[in-house]
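Apart from one protein chain that is not included, each protein chain of the complex appears where it belongs.
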Amino acid sequence: MERHDNPLGPEEVLIRPIQQTTSQFYRVLAVLLFLGALSIFAWIQQLKDGLVVTGMNVPVYWGVYITNFVFFIGISHAGTLISAILRLVQAEWRRSITRAAEVITVLVLFFGAGSVIMDLGRPDRLLNVLRHPNFRSPLLWDVCSITVYLTASTIYLYLPLIPDIAILRDHAGKRTWLYRPLALGWRGTEKQKRLLERAIAVMAVLVIPIAVSVHTVVSWVFAMTVQPMWHSTIFGPYFVVGAIFSGIASLIIAMAIIRRMYHLENYLKPVHFNNLGLLLLVMSLLWFYFTFAEFLTTFYGAEPAHLAVFYSKVTGRFAPIFWTMVVTCFLIPVAILARGKTRTVAGTVVASAFVNVGMWLERFAIVVPTLSMPRLPWGKIIYHPTWVELAITAGFFATFILLYMGFTKLFPIVSIWEVQEGRQKSLREVEERVKTYLPGAEPATE
Amino acid sequence: MPRWGMVIDLAKCSGCQACVVACAAENNVPCAEPDEAGRGRALTWIKVVPFVEGEFPHVKVRLLPLPCLHCDTPPCIKVCPVDATNITPEGIVRQIFSRCIGCRYCTNACPYTVRVFNWRKPEWPGEMDTAHNPDVSLRPKGVVEKCTFCHHRLQKAKEEARAQNRPLAEGDYVPACVETCPTQAMYFGDLDDPMSKVSELSRSPRVFRLLEELGTHPKVLYLAEGEWSGKT
Partner (left out) sequence: MKVRNGGIGVSRRNFLRFAAGASAGTAASGLTVKGMSSLAQALAEEKRPPGGPERWVATTCQACPGGCGLVVRCVGKRAVKILGNPLHPVNRGGVCPKGQAALQLLYHPDRLLEPLRQSRLAPILSGRGSRRWEALSWEEALKLMSEKLQAIRQAGRSHGVAVLSGARPGAMPDLWQRFLAAYGSPNYLSLPGTTDGSSAAAYFMQGVHEPLAYDLKNASYVLSFGANLLEGWGSPVHLMRAFGAWRAAEGQRSKLVQVSPRLSVTAAKADEWVPIRVGTEAALALGIAYVLISEGRVDANFLAQHTFGFDDWTDTSGQRHAGFRTLVLRDYRLNEVAELTGVPVETILRLGREFAANPPALALGDKPGSVQPGTLYGSMAVESLNALMGNFEQPGGVLLQPEGPRTAGWLGVRHHSAGEQAGRPPALDGSRSPLAGDAADVLAEAALEGKPYPIEALILHDANPVYLAPDRDRFIAALAKIPFIVDFATLPDDTTDFADLLLPAPTFLETWDLSGTPPVVPRALRGLSQPVVPARHGSRHPGDVILALAKRLGGPLAGALPFDRFEQVVKRSAQDIFSAQRGYLFGTQLEEVWDKLLEKSGWWAPDYSTADELWQQMKEKGGWWDPAYHYGEWGRVFRTPSGKFEFFSQLLWRDILAEARSNAAKPDLVAAERRCLPHFEPLFGASATDAGRPDAGNEAQFPFVLFPYEILPLGETRGADLPFLQQILGQHLFERWESWIEIHPEAARRLGIEDGSWVWVESSHRKARMRARWFLGLRPEVVAIPLGLGHRTGSRWSQGRGTNPCELLVPGSRNPAEPPPGGGARWFSTRVRISRA
């Protein structure tokens, strides 16, 4: 095996996690494995006894599981959407974060789909979806769009990963059996590079409408019924906005963690957090706008069935959840992110943590209150999630983090070749580009 | 092609809930354990819904029997991902228990909340399963169920009529709830047969449809209570 003397240069630090594992890693791994095991145990109980072990009842037929489903699918918008959009607008600061974002997407989609499977009364009959599909059902649209999105995202993750795998094949010093076949014989030739650039560009364009469709379709699961405060035309865009919002927040948290753990301060700099923080701020304002519009319209329409749900959220049983959501999704993030002084790494991470909590509550506040206020008279309706639901939720988060950590152990979480490309070529390219914007500039002579 | 519908005369209904028990007995509906019932998981295919209004002493309690309304444009069948619920040509919204994956989308789509779900494996302690009706399949856990207008009785009535070489007559096919009603407040039949009782009643000025504004076109019609107009 050839070994060049520090051929990666400063990027050596990016493959160090692949070569070494700290004891801290193992400690965290142990905790996550435990939570994962707990959730498996909980699921076995549920398979054995049925959904009676959850807190769901009549008429609150959906609860934590569907909330998780929407939440996880929402987070998936982070990666691919951010990475694709930033690539398309040629924002150079994207280079260190695209990989981290794309991995989130690919992994979290499994947990989104997994949440639905958790929620099914007969998971053993899942294949009926293929045998007897009903194409009028938004859930089936979901199945299709999530499948397509997963495929596209996987491709979109894999393509820019190829050059890095090649680097690992040549420099990692282990797991050549894995990297060699996955590298697909990448040699870094001009022809290969051009092919790759084109493929990535095509995927970047394709992935955006697919991603938008995914969460739109998820929202339509609710909006296509006639239930009060579900049947709303705003749901499609509202959910997409919310998804991007929570996605960016998750990305910021992921970035902060890997920055700390793998000493990536040089690659994930305050400017990255600042820029993402600004995006987060914009999404927060956008989210607030949609929420306000939705609630104001409902209030003015004053239809009794809708008002019942409205008041249950604003002043009634779900008021604590609703107002916590407003504080954590809007007030706190805007306060932190609107001022440059607080829009630091720590600041954005704090804001993102609040946003994630708030967005989970937002999903809950969409699913449960409508179901808790049926149109016809009902007795006492209370939904208390049980330990099974909470264990499975915790297990899902833990397993997601576990898989993410696993990825960082196998592949570089910051795209090495793109950073190198940036270092070598971008400055010049950007200068050329800016010249074309300014009046009286000469055409590029490259 | 008959279009099966029901008319419930609220003036005659006594709120006794015989329909609820008859349905459960006919359709092998399991009884939820008391604690489960307290947590809102009672399984009933038909239930009596109260509407309490007014101030003392002018209090009004209205009792409304609510089966599945077998809407002509049901919001529930659109959303089932596996086509486990659909509408037959004769208008019965049917449930295919062996296909249902238990996602409960249909239960959430129904604006009347008439669908129920088997949260656990139905159990009949001791020998209580001896009284099971052989015409109705037993549902496993994890599956949605609801009122079927006693569809199995339609099959049997059709077979009998065929065996006797005659068409289906009014009164041959009657769901268990209608059959047992002590005040005879429930009527059932072919809404499209102008000579049938339900068809005649469907044209009564007292008729109203629940949540009509949602456009579900329910085939269970109610006759409003009305009032006394004698001599004072």
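Labels for the chains are A and B, by order of writing; each one numbers its residues from 1.
Throughout what follows, contacts are C-beta pairs under 8 Å (C-beta built on N, C-alpha and C of every residue); 3 or more make two chains touch, one makes a residue touch a chain.
Because the structure is a prediction, the values reported are computed rather than measured.
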Open item on the list: From the list B:T85, B:N108 or B:T180, pick the residue that touches the absent chain.
Closed with: B:T180
Task: Touching residues (missing chain, whole complex) on chain A - done: 132, 378-380
Task: Touch residues of chain B, complete complex, unshown partner - done: 9, 11-18, 20-22, 24-26, 28, 31-32, 34, 37-38, 42, 44, 48, 50, 52, 54-57, 59-63, 96-99, 125-138, 140, 176, 179-185, 204, 223, 226-232
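Convention: only the chains that are shown with their structure count from here on.
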- [ ] Mind checking the centre-to-centre distance between chain A and chain B? Centres are C-alpha means, answer in whole Å.
- [x] 44
TODO: Could you pull out which chain B residues touch chain A in their complex?
DONE: 36, 39-42, 49-52, 66, 75, 78-84, 99-105, 107-109, 111-113, 116-121, 140-144, 210-211, 214
Open item on the list: Can you tell me which positions in chain A touch chain B when the two form their complex?
Closed with: 49-52, 56-62, 116, 119-123, 125-126, 128-129, 131-134, 136-140, 143, 221, 224-227, 371, 374-382
